[in-house]
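Just one protein chain is left out here, and the rest sit where they should.
By written order: A and B. Residues from 1 in each chain.
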Amino acid sequence: MYKTAKQNLPALFRMIAESQELYLPVRSAGQTNFACWSEEAEVDLESLNSVKSPKNVFFPQSENLYTVKRDGKKMKIEPEALRNQEFVIFGMRPCDVRGVEVLDKVFLADPPDTYYAARREHGTMVSLACREPEETCFCSAFGIDCTEPDADVAVWMIGEALYWKSRTDKGDALTGTVGSLLTEAEEQDVEETKEQVRGIIAKLPYSDLSLEGWNGEALTEKFDSEKWEELYKPCLACGTCTFVCPTCQCYDIKDYDTGSGVQRYRCWDSCMYSDFTMMAHGNNRTTQMQRFRQRFMHKLVYFPANNGGMYSCVGCGRCVGKCPSSLNIVKVVKAFQSEGGDK
Amino acid sequence: MQELVNHAKELLTSGSVARVLGWKTGDLPYNPEPAYFDSAEALEEFVYNGFCGANLSKYMIEASKLEGKTLIFLKPCDTYSFNQLLKEHRIDRDKAWIVGVGCHGKLDAEQIRCQGIKGIEAVTEAGAQLQIQTFYGDRTIDYSSALLERCHVCKGKEHQIYDELIGESEETNDEERFSQVAGIEQLNPEEKFAFFQKELSKCIRCNACRNVCPACSCRKCVFDSNKFDSAQKANVDSFEEKMFHIIRAFHVAGRCTDCGECSRVCPQGIPLHLFNRKFIKDIDELYGEFKAGEDAEAKGPLTDFTFDDAEPGIVAERG
Partner (left out) sequence: MSECTCQKDYQLDTLIPQIGIITDIRQETPDVKTFRVNARSGGKLFEHQPGQCAMVCAPGVSEGMFSITSSPTNQEYQEFSIKKCGILTDYLHSLEPGSEIMVRGPYGNNFPVETELKDKNLLFIAGGIGLAPLRSVINYVLDKRENYGTVDILYGSRSADDLVQLKEIQEVWMNTEGVNVHLTIDREQEGWDGNVGFVPAYLKELGFTTDKTVLVCGPPIMIKFVLAALEELGFSKEQVYTTLELRMKCGVGKCGRCNIGSKYVCKDGPVFRCDEVDEFPDEY
């Protein structure tokens, strides 16, 4: 365990940024989102969470896969180069780190997505433990301990100090880079704060959220339930929930004609959109109820069924705060709680 | 609020209305959700408090297609949207029983958080103050400091269309309507560009603004078309991130009632209302003062021709 003074942070960031790209939460125009560090960036480690989850760093909202150039009748494919430069992402909350693990299950499964895999290989995650969890948090329902980050490096901001603990080889390498700013510290130094925070977590309104009855069991029962007809009504089908969610991974592949070649790019998509499953001869999900149901069945039933019980939700609470109609995954789980499990 | 619940229960049980469109208690103190209630029991979950900012009039489009009447609760600003939807034949007047509700201004949880308040446990409305209990201590703030942006420039608490009125209102207008727009108009082109570039670069193309907007009711939005080289879900290039909002503002110009929903729902807090308000200011200057949604009959200045209309040359004049 190491530590450094809070006032050393700008120097720490500068040190890291000298040899690789550094992404961290930056406040811009009133909102905090992950962006590239620069001297002028207003780094924000106080806000609980960024608006857009950091999944953007590994799975960008839009990226070019390859370009096709035509030469008369002949075609030529130019694949986009894979990331081969190291980078660091600092300040991810433990829930977001778990979000990346969920994405790993999808993108690194056979056949592995090489674009994503390259970014994962070259990225070092530094996760910041939570100090002031808020009412929208429910990471504990998914077995995440927000006081014990599980990434390449775990850091805690306590008072005027930043505590630093490396957990992996990549973490060790990064520790080496900034070693001159770190001094030794005891594990004990963070224990008190951890206990305090755990105490707050226990009092949060969603702390007793029960996932019993989900996880691949009773698939048909949940699917056929009439509760969906009530739940989906306010949904605007806007897709905000999918875009701020750290685990949503659906994407679309489209073409963009630049005039001197066609770029085939991949971009985020949302199963909430009406044309998500549209085929030439029809659509198997024509109503918003079906699409609404699909999103939550996927997150709470289908994904765990395929991935050993891991849910496609990490309890970050972004959907709770950002849905224009105040819908969220907690309301869905609770609606079925009376049916499928006890508190 | 109990009066609203009782009245709704009465109309429901007597069969005068088939369902009630209102707000349902959320699981946190500040997130009630728009909901349909179809029984007196269901109405036990009805809530009408300072966080009921959502404009229910757009849900009437779907409700118009259902059997029987729908009792809909409308705040004063919501009635403008309702009139506008009527004018555009998107909803059926006969299918709605409008109860105009009183309004003291609606609150924005983001504005509360901006004051450094975290971990909200409970919120109590106490007249001109808000008492907020949090996990990190209690705070009391001015009610007006947590208002939605649109409440500061409220058009007035008079309902433009209703079948009956319940509840008292309080004026919340404390800012000149076009002051923000005028402020930006003063900037030079580079500054204006920089300001909007910074704000719009936050956009994640979630389309919440479009989907909540009562003026955006096209069955198939132009941005959802396959034939148009936009991805509608990703800022593939900077064209989209800037132009989507400006194009949408043009599409609703003259029909936008300044209900403020677009800014309320934006997850990135982009002040979208600025575009729409700028257009309203321009329309007022060019065609005479016009408030969309004031009634359901008057022709809008952009869909009506008079010989007094501004000549195209005015664009060159303004530079």
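To be clear about the criterion, a contact is a pair of C-beta atoms (placed from the backbone, for glycine too) under 8 Å apart; a residue touches a chain by one contact, two chains touch by 3 or more.
All figures in this text were calculated on a predicted structure; none of them were measured in a lab.
S.K.: Looking at A:Tyr2, A:Tyr206 or A:Tyr251, which residue reaches the missing chain?
M.R.: A:Tyr251
S.K.: One chain is left out of this view; which of A:Pro111, A:Gly159 or A:Gly308 touches it in the full complex?
M.R.: Checking each option in A:Pro111, A:Gly159 or A:Gly308, the one touching the absent chain turns out to be A:Pro111.
S.K.: With the missing chain put back, which residues of chain A would touch it? List them for me.
M.R.: 65-66, 68, 70, 73-79, 81, 106-107, 109, 111, 113-115, 216, 219-220, 223-224, 249-255, 257, 262, 264, 266, 269, 271, 276-281, 284-285, 290, 294, 297-298, 301-303, 305-306
Just so it is clear, only the chains that are shown with their structure count from here on.
S.K.: Could you list, by residue number, the parts of chain A that touch chain B in their complex?
M.R.: 28-31, 33, 48, 51-52, 61-62, 132-136, 200, 203-206, 233-234, 236-240, 243-244, 252, 254, 256-257, 265, 267-270, 273-275, 320-322, 324-328, 330-331, 334
S.K.: List the residues on chain B that touch chain A in their complex, please.
M.R.: Going through chain B, the ones touching chain A are 26-28, 31-36, 54, 59, 109, 118-121, 135-136, 198-199, 201-202, 204-208, 210-212, 224, 229, 231, 233-237, 261, 264-265, 267-270.
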